[in-house]
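One protein chain is absent from this view; the other protein chains keep their places.
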Amino acid sequence: MTINNEFILEIVRLVLYAVGLIAFAAFNAAYLSLLERKIPSWFQLRYGPKEVGWWGLLQPVADGLKLLTKQLLVQRGADVVLFKLAPVMVVIPAIMCLATIPFSETIVARNLNLGLLVIFSFSAIHVIGTMLGGWASYNKYASIAAARVVAQNIAYEIPLLLVMVALVMVTHSFNLHTIVDQQAGGFWHWNVLRLSASPLMPVAFIIYFICMLAESNRAPFDMVEAESELIAGAFTEYSGMGFGLFFIAEYANIVVGCALGTILFLGGWHCPFNLLPGLHWFLIKMYFLCFTVIWVRWSFPRTQFYGLLNLSWKVLIPVALAHLMITAIMLKLV
Amino acid sequence: MSLEAQTIHRETFVINLGPQHPATHGVLRIKLTMDGEYIYDAEPVIGYGHRMHEKMGENRTYAKYLPNTARMDYVAAMFNTHGYVCAVERLAGITVPERAEYIRVITAELNRLASHLLWAGAFLIDLGGFTPLLYTFDDREQILDLLESVTGARLTFCYYRFGGVCNDVDDEFVAGTRQFISRLRSRMPMYHALVTKNIIFRKRCEGIGPITAADCRRYGATGPVLRGAGVAYDVRKAEPYSIYPKLDFNVPVYPESDCMARYLVRMDEIVESMRIIEQALDQMPAGPVMAEKVPKFLKPPKGECYFNVESARGSFGVRAISDGTDKAYRLKLRSPCFSNLSLFQECSRGMLLADALALLGSLDLVIPDIDR
Partner (left out) sequence: MWNYFKLIATGSWSLCVGMWIVLLHAFRRPVTVQYPYESVKLPARYRGHIELKRDAATGQPKCIACMACQRACPSGCIDLDGIKPEGSTRKVLTRYKLNFTTCSLCGLCVESCAFDALQFSKDYNLASVRKEDYQMDLLTPQEKKP
């Protein structure tokens, strides 16, 4: 390998991407956690955090400092290596998924031709991380939660992948940039309204949204950390930044899921009225989906565990299969 | 999945739904023997909040015991005081003027509303839905403001006295109560749309936690638990006291015996309480609020009296045995939550943990009432 300007530039670019992605994920995790407390305060007729900094903007800083200054305890009898490895295994795939997501026409870390497949592969790793965290904690509550998380995530991977397969059949590409380019024009070109591909496309978007909620263990599917039953579920024994990493991972998963939803169904960085495409539209749509995720969390109670699994196996998978079949038929006929 | 397959050796483990837990309303410890996610046995361990109220009843004069009565079931404190005061009045032969009876019923029913609203919010938090709690607490705050303007306290009222009540109510209270009732009435459809018809809530509550009428009879459960099992027993109708015979209200009964039935019983009781309060406000006569010849140091004649009232949680009873002195010989308090909790061990066998917690929430327990 010759070391010349090209090579050095590439290294600099890689470092910038890595730092940028980690910073984006961390910043989002911090300020989504603030929004997570501000948005329900609007719904619940109260004020959220407002003392620390104007409008509570320094609250995530205070929370981060608090988590950093806590002692990292490992319970006696816990498997130390797995206990410390688990938060890492949950956070890193979430950030890695951001590497292939195009934020605008020109802003993308690595535009892989198999971008969609890469994202799904990485997003399946966090299940192992949570399960190991729960199991290695040597705590009965955490073990129950670990068992739940595996069943939940496996069940909700399937409709997600079925919907993706149907979409890829229509777009003929795994490349995220290409998928967005096909949705140029006004909002009637967006995949969510692409009824020429399948009349069940809006339903496919809803299935994607529900599966995204379940994959990131958000309410109403947060059995893993069901507060009123299992205290903090798989994360009961984690203190300080170990818990902080799980926290960052949850919000990073939400960001990845919403970003992916924007790209696949809502037209990416294109304007709904075909005016000024750009990064701002991407961010608006992505944060609108994040708002909806938070809105859904605070509106409903939690499902039971078998209700969750029933929803996936008995409702989402048949509908996703029907959607796949209809897409295939329409592809051949039309 | 049932426990009949006991020929297979199952490995169970014991987990503590400990004294510190978000879902047990107070300090209650439940030793769960679990088989995976299913409960094999649930043993409640109580006594973490025992303050010897019954013994204190033997060491204090009748009047000095009044603050204690509000500290047992503090969420619905008026009923405890009502039961105690009526028991002692019957022992001592004191008659209460009519205006005082009406005021007692109005404040007690307002307290029932506050208690049911708190229960609705707390039950939903147990199930995971945080927002309706804030809405019910908004309504409950208005009730507590009304009661504060009359009694001076928000939670542990010391308002009833032997022979009546200690302060009269003014027109501002009457107008405020009427306004509050019309506001709450207009909010009930919102609660039903947000909670009762919600598919997730329905799936969590319908068919979950069956408590049959036979179970209730064996353990002595009363209140919404019993009425949600199909038995139409309400102390206000079965053994009427105070001015309830003059008021026209229904007793909601649902035969399904599941968590949803108990929830609907309580929501309907909210509506019925509002009707009772409106009728009582219309019918309330003018007059004194305190009986005339009430001795300062009450020495009821020898005898005993059992008086029970329909508290928000069930039938709260006071058995007062007097030996002629100014202190009671024995004061026995029959707590509704104690009987309701005793059902839990049998009814939660073979249930999943989440469902057992929904059942525990629907029993509406206040642990200090159990421990006294």
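First chain written, first letter: the chains are A and B, and each begins at residue 1.
Going forward, a residue touches a chain if its C-beta (ideal position, glycine included) is under 8 Å from a C-beta of that chain, and two chains touch if they have at least 3 such contacts.
Computed from a prediction, not measured in an experiment: that's the story for all the values here.
Chemist: Just to confirm, in the complete assembly, which displayed chains does the hidden chain contact?
Modeler: Across all of the complex, the chain we cannot see touches A, B.
Chemist: Going by the contact rule already stated, which one of B:Met52, B:Ala175 or B:Ile199 would touch the omitted chain in the full complex?
Modeler: Touches the omitted chain: B:Ile199.
Chemist: Which of B:Arg51, B:Lys64, B:Arg183 or B:Lys302 touches the chain that is not shown?
Modeler: B:Lys64
Chemist: Quick one: which of B:Glu54, B:Asp138 or B:Glu239 touches the chain that's been left out?
Modeler: Within the whole complex, the residue contacting the unshown chain is B:Asp138.
Chemist: Provide the residue numbers of chain B that touch the chain removed from this figure.
Modeler: 60, 63-68, 71, 131, 135, 138, 141, 145, 148-153, 156, 158, 161, 166-167, 190, 193-194, 197-200, 296
Chemist: Can you name the residues of chain A that touch the chain not displayed here?
Modeler: 41-47, 295-296, 298-300, 315
Criterion: only the chains that are shown with their structure count from here on.
Chemist: Where on chain A does chain B make contact in their complex?
Modeler: Where chain A meets chain B, its residues are 40, 43-46, 140-141, 144, 147, 219-220, 222-223, 226-229, 231, 298-307.
Chemist: Quick one: in the complex, what on chain B touches chain A?
Modeler: 13, 15, 21-23, 36-37, 124-131, 134-135, 138, 198, 200-201, 203-204, 352-355, 357
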